[in-house]
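Left out: one protein chain. Kept in place: all the others.
This part shows chain A:
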Amino acid sequence: MRNQRFTVFASTAAALLILSACSSGGGNANNANNAATAPDNAATAPEPTESATNDDGASAPATKEPVKLRIYAAYFDDDTKKPYDYAVAELKKEMPNVELVLDPSMQDDGQKLRTYAASGNMPDIFQADYKTMKAFAASKNIELLDDAAPTAQFKSDLNPGNEPVMITPDGHVYSYPFAGIEFQILYYNKKIFADAGVEAPIKTYDQWKDAIQKFKAKGIVPLAIFSKEKWIGNSFFKGLLTREEPQGYAALTGKELPDAFELAAKQFNDLKDAGLFDPNATNTNYDQASSMFYTGKAAMLVNGQWEIYSADKNLGADVDWMYWPAKDEATYEASKFNMDGSGEPGGFSVSPTSKNKETAIEVAAFLARKYAEFKYTQLGNPIVSVKIDKPVVAKPPAMMQRLIDETLPNVKSFAKLNENVKINTALDDNTQNLIVKGFSDADFDKNMNRVLASENK
């Protein structure tokens, strides 16, 4: 009897344990949590209106029903929060029946979004980069927008040359972009250059090597680079490469590395041997590298044009940027408007499983326009996807103004994408290796040739 009672007790306890483990809630709890985390960011608009079109050419949905859309977007610093808040405030005016519930995206290389896709829990609207776009297109987790209502108008409103940020290489549209084609430049500290007797801008490699020696003699790191992130070493390489090969990595179609790549690798290696980089460069993050530059420990910094605002804030009139040096002055002049940047599709995309797909598409296009509008009008940043017909509110920093007046009207080319993941990964690895002593341009050539032979069969 005791034995039986014990068995019953033990079985009941086990069953309770299992049941309690299973009852912790799934999707509903998550949704409640998502909603709870974003009350400040929700553009709540309980009163429906009859809005049908807006001044940006995007037609508003005909429905008057309140619509709630979950959006997965970056929202973690001023660069991401301010445009989002601006766009949401504008949305409230244009589509008051739409409520956005923000699910702030993680800086996790798209993992959370992929988990949503794998578990069938996709947000209505999400920010997608090209890598995610390709994977989601293959698994039908992203809406094809080729024939969507706002697409034709959006395409016609693109700034000249910005087609690559909206149209994929196979000719489709999966997202509405807000950023234009961004590129990398070399920032330099004018005061340090003057103190070391280095003339700016540096135009040739010989001048660059000479400058390195002058900075080193003064105990200054010639160039700060946050090469713990592989992409920046890759961009540095591309900066050298595009002097000779404006197409960039799109030229990697054969089984062997073209001459321009070998030359760029050799120049990279020579600059390293001359002492351009800090010995700890591949272990330096952005905060460390920018701090070196802004505290006067480094003479130059390589980063995208978006660094202009931060550089202006930290160094004021002591900072400027320069084009990439080339093998000689003639090449420098001929190639300085070959920009070290390649646009790739990215922006706001829509889930095909959204219950309010049509509205979500309209909202995605609207948000992209408003993000661009914020950057243009509030920051004076002209590098946005679409034309903005509103006046600039903020005066852009002098460096940005120089970019606007001198560079953007004269851009000759942007580099083009290479779609092969293995080739891009190999470039990331081997350009980072080039920064390290002991790894030569010959090693770079050998490794890349092996990958090219394997991938471009």
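Following the convention adopted for this analysis, a contact is a pair of C-beta atoms (placed from the backbone, for glycine too) under 8 Å apart; a residue touches a chain by one contact, two chains touch by 3 or more; residues count from 1.
Following the convention adopted for this analysis, contacts and distances are computed from a predicted model.
When you check the chain that is not on display against UniProt, which of "ABC transporter permease subunit", "MoxR family ATPase", "Biotin attachment protein" or "Sulfane dehydrogenase subunit SoxC" does it turn out to be?
Spelling it out: the chain absent from the display is recorded in UniProt as "ABC transporter permease subunit".
Of the residues A:H172, A:K230 or A:K416, which one touches the chain left out of the display?
From the options A:H172, A:K230 or A:K416, the contact with the absent chain belongs to A:K230.
So one chain is hidden, and I want to know which residue out of A:V386, A:I435 or A:L452 touches that hidden chain in the complete assembly.
A:I435
With the missing chain put back, which residues of chain A would touch it? List them for me.
Residues in contact with the chain left out: 3, 6-7, 10-11, 13-14, 17-18, 21, 109, 111, 114, 117-118, 131, 135-136, 138-141, 228-230, 278-283, 421-422, 425, 429-430, 432-433, 435-439, 450.
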